[in-house]
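With one protein chain removed, the remaining protein chains of the complex are shown where they sit.
Order as written gives the chain letters A, B and C; numbering starts at 1 within each chain.
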C-alpha cells in the first residue's frame, strides 16, 4: 500500500475522510441488501466467499489493523472473529479454512451487521477525535482499508453470481437491472508506436497498491490493439467453428482444462455462464437468465479461452505494458465507462465515443494480458502484516487490466493490476486483441 | 413398505389418522424451530442434508406419491420442487445432486414452510373427504410417509449436530437441554440359549418396513450379551491403551480409515465429537460442548471403532439375529427408554431398571451388529417407486439396531433395521458387546 | 489356518511333503516363464501386483514364518526383502506400500529367482533333516504356505492379464492356449430342499483355511439354482436391452459405479475385458484378443454387474449357504472341471456331464454369492502373525465360491471362501442365478 495523498489537515480533511468512509462502508451494505440471510451465507466453490463473509472480513480489516493497535482499550466486538474473518494474513495468526466459509451459519447475519456498526462507530469516533499528529500517519492505512473493501465489493457481486447460477431455480440477484441495447463497432486496429515509456504508478499522484510500483521505463515494439473487446458474436463464431474441440488452438494446459470439463456450469463447450436451449444461447447474469447479446463484450472467459480465441482470430493478447501504454494514452477521466456505478452490472455495447479509436478501455470487462503477475523491478512489499497484501501471490497468475461492470467508483486506473489463475473465469473477464505492427 | 393395520373405517378412523398426520408433521417443524434460516440451509458434508431440505423432502414424498396421483386436478406447489427435493428415487426422474443441497438458498425457508402448509392442507382435505373405498387402499402409503418423515426427523438432528460442530463457535442446537446424571452398572454378561427361533417382522402385527420381512426362522448358537452398551469410560481406556495406534486391533479397512484420519472433527484419535482441552475430554452435543460423561454410552462410533473396541475388550459384536432375539425376549413396551421423547437428545446412564438383565436395549445409542445389511430370504421390495426405499442399499452396509436418543416416538421395534457404511459415525451409534457362551 | 491331516511319520511322509513343496514351488516358476523381466515387474493398478512380487512374496512367507524362527542360524537371503515383500502382516513390521510395487526394478528378477532357490534349498533341507518331533508341529504352517502360494498363482494370472490388457499392443500371455468350443445348455432350474444342514469345513477332513470354520448348522428355505453360469450371450442380451443405462436394475452403489465409468478397460458399457470393433464384440483373454464366445460363462463381472444381470433375468444371487449346500450335494471329486490344470485359462462351455443337473459348479468362473464375507459363528483367527491371514478382511466384501479356470490343482472345495469388494472384477468372476422355490 502506498499513499502520498495529503493527510487531512484540520476539520475539513477529517470531514472528507469521514464522508469517504461512510460512502464505501454503506455501499457494501447496499450491495448485500437484495440478498436474504440464506443467500448471504452460501459458498458455491472454494474460490468464492459468502456475502456475509465479505461484510465481516472487510470490517475485520479495520478492527485488526486500525482500531486494535491504535485505540486505547479498544474492545474487539467478539474474541473469535479474528479467527473467523482473517482471509490469508499469516502474520495475524491462524484462520478458518477458506473452502469452509460457507459452513458459518454462526455468527448470523444480524450479528455481522452489528459488528459492522460497532466498528463503523469506533472508526468514525477515532477519525473524528484523534489528534492530527496521531491520525495523519494512519490515514494511508485507513484509505487502504477502503480500497480493500472496494475489491471485496466486486467480489461480492461475482461470488453471489456464481452461487445463484449454481442453483436450479437460477434466481436473479436483482430482477430490476436495466439492459442497455446497442451495437458493437466493427473490429478495427489502433496502432501504437513502440519505444521507451514509463508504466506503473507514481504514489505521489494518488492512491495505488504496492504492486503498481515502482513506476519505471519499459521498451516496447510497435503494436496494435483492437478497437474494442471481443464480442459474444465472435465467441459464437469460435464455438461454431468447433473451437472448443481443436487442440491446436489451445495452450497445452488450456487443452487439458477443456478436456477436464472447462468452466461452463452446465457442461457446455462455452463460456462459464452460457446456457443453450432449443433455440439458441442464453446467458446467466446478475439480472437472471437472458438471451445472449451478440453485441456485448464476451465475459467470464478464462485465460485459456481468451488465448485460444485470440489465436483463432489470428491475433494475440496484449502484454501488460502495451495495454497500460495504450490506456494511458487514450484514457479520459471524464468518460463514462460501464463500471458499477452505471448500474447495469453486466457488459454491454459501448455507450459513448471512442477515445483515440479505443472503446471501452475501462469498464465492461477486465482484459486478460499475456503478462504474468510478477513484481516490478524494485518492488518492495509494504512493511508489516499488510505487506502480505499483494506480493505473496506473484506466481502462476496473469494480469488483467481495466476494470469491469462490477468495479466500484474510483477503483480503477491504468496502472491497476488485477490477477487470476489462467483457469479462473468467475470474474467479468474478457479479452482485447493485440497484434504486432506489420 | 408393508402395512396390514386396519384401514380407517368410518369417521373415527379418519380422525385418528388425521391426528397422527398432524402430530408427525408438527414435530418436524418443532425440531427445526430453534434454528435460523441460515442454520437450516447449511450442509457440512455429503452424507448430511440441510434442515430445510429435510422439511421439503418429507413434504415432497406426500405430494409426489399420495396427492399428485390421487387428487384430481392437484396443482403442485411449484413445478421445480420435484427436481429439487427428490432424494434418490430414480423412477421419479432426475434430481438435484446430493452434495449440492447446501447451495439451495432458494427456495428460502419461508417458501418451504408455505410448501409444507400447502401439502398439509391438501393432505388433510384428502383424508377427510375422500370416500373410504378410495382412501383405504392408500392408507398404508400415507403411513409409510409418516414413518419416512420420522426417519428424517432423526437425521435432521444428527445432520445439524454435524453442521454446528463444524463451526468454530461450536453453537448449541438448544442451550436448554437437560442432562441426566447417573451411574453405568458394571459390565456383566447375560446368557441366551441358542436354537431355532423366528426374527423379522410380521406385517400383520403393525407397521414395518419391507426390509424387516419376511419373518422367518434362524438358528443361533448360545451366546451372551453385555448388560449395557460400552461406556465412554471404556472408550477412554481404549484410547489410553493407545488403541488407535495398534493395527492388530483393527480390521484392515478400519486401519486404513484410521490412517486416513478417522472421523474426529478436530483430528484427534478419538470418536467423532470428542475434543481434548488441557485438562481432559469434552464432547460436542446438541446442547453444546460438555465435559465427557464417563458413565454414558459411547456414541458416534463407526463400525470400525466398534469392532476394534470389542476386540480390545476381548469380545465381539452381536449378529443381528442374536441382538433381535435378545431384544424380543427382554423388551417391555412399557419401559421408558431414552428416545427423542425423553428430551435429552444425548445418551446417558440408564434411568430405569434392567429387563431380564439388559439395560438400554432400546434408545440411547444405535447398536452396531456384525451383520451386513442384506435382504432376508424371500424379501420382495414394495412395488412401484417406493420399492426403491430400502432394497437398493443392500450392499456394503451394516445393520444397527435399537434406536437412539434421537429416535422419534413410535419409530423403533426389535425388528427395525437401520444401516450405515462402516466408516460412518455421525449417527448416535454405539456398541453392545457379545461373546460366545463358554 | 487349520490342518489336522496326519503329520509325516517316517521317511515316506517327508517324501510326500517334499514332492508337494517341489510341485507347488515349481508351478509358480512355470507360470512366470512366458513373461519377460519387464512383464514381470509391471503393476497396472493398485489391486494387482507384479509377477516378480508374487514370486518373491510367496518365498518371503516360508522364510519369515517357517525358516527364520525354526532354523538355527538361518541367514535371510537379503536384509531388506522382509520390508519389500511383506504384503499386509502388521505383526511382522512395516512394508513397502502396495500401490508402489510396480516401482521395484530392484531387486531384478534374477535376484528374486536366486531368492527362491535359496529358500527352496533351505526349506528342503529343513524338511529332510529335522527330527520328526520338531518338524511335525510345523507341517500345518508349511502346508498353509503352499496354499498361500497357490492363491498367488491364480492372482499372478489375473494380475498379468490386467497388465497386458492395459497396453495398446494387447499382447497375449501365451499365444498357444487352446480353445475348447462347445454349446451351453439351455437355462433350467434345479430345485433344492431347504431345512437344517451343515456347512463349513471340518478340519479333521483335510486342509482348510481358518475362515471356513467352524462347521455348523444353518437353516435354508427351499431354493433353485440355475443349471449353469450366466453366459456371454445372456450378458449380451442385457447390454442390448440397455441394461447398463437403467438405474432400476442396479443397487444404488452399483449405479454410482456405472456412472463413474464401471470397469471396462476401454470405456465401454460392458464387462471389464469386452471390446467392440466394427462388427461385434471381442474379449481380451490370456491368449490375446478373441471373438467373444456366446456359449462361454461370462467372466470378469463385478458384484454390481452380477446383481444387475440377475435382476434383469428375474432371479437373484444365491446365498453362500445355498451355494455350498448345492455344491456339496452335487460335487463329484472325480469330475474334470475347468480349473488351471485344464490348460485353457479361460472359461468355456461345459466339457462334461451335469451332476444332478448342475454343470460347472466348480471351475470356469468364481460365482458371486449374496453373502457378505463375515466370520462364521465361533470363528477364531489362527494365533500369531498368520492369524492376519483372513479375519481382518471381514467387512465390505462378498463371498465367491467354486474356483475358476485359473485355480491351481487341489485348491478348491465346497467350503472354500474367496472374497472381493463389490466393484472388483479382475478375477474370473461370474454368476449362477438362484431363485426361491415357488
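Methods note: contacts are C-beta pairs under 8 Å (C-beta built on N, C-alpha and C of every residue); 3 or more make two chains touch, one makes a residue touch a chain.
As the structure is a prediction and not an experimental result, all values here were calculated from the model.
Colleague: Thinking of the complex as a whole, which visible chains are touched by the chain that is not shown?
Modeller: It touches the following shown chains in the full complex: A, C.
Colleague: Of the residues A:82, A:254 or A:363, I need the one that contacts the missing chain.
Modeller: A:254
Colleague: Which of these, C:66, C:84 or C:201, touches the one chain of the complex that we don't see?
Modeller: In the full complex, the listed residue that touches the missing chain is C:84.
Colleague: Among A:28, A:330 or A:371, choose the residue that contacts the chain missing from this document, as touch is defined above.
Modeller: Answer from the full complex: A:371 touches the omitted chain.
Colleague: Tell me which stretches of chain C touch the chain missing from the display.
Modeller: Interface residues of chain C facing the absent chain: 36-39, 41-42, 44, 80, 83-84, 96, 100, 102-109, 163-164, 166-169, 171.
Colleague: Tell me which stretches of chain A touch the chain missing from the display.
Modeller: Looking at chain A, the ones touching the missing chain are residues 88, 90-91, 196, 216-221, 247-248, 250-255, 303-304, 307, 319, 370-372, 374-375, 377-378, 388, 392-396, 398, 422, 436.
Convention: only the chains that are shown with their structure count from here on.
Colleague: Using the average of all C-alpha atoms in each chain as its centre, how far is it in Å between chain A and chain C?
Modeller: So the centroids are 60 Å from each other.
Colleague: CA centre of chain B versus CA centre of chain C: separation in Å?
Modeller: A distance of 38 Å separates the two centres.
Colleague: Spell out, as numbers or ranges, the residues of chain B touching 2 or more other chains.
Modeller: none
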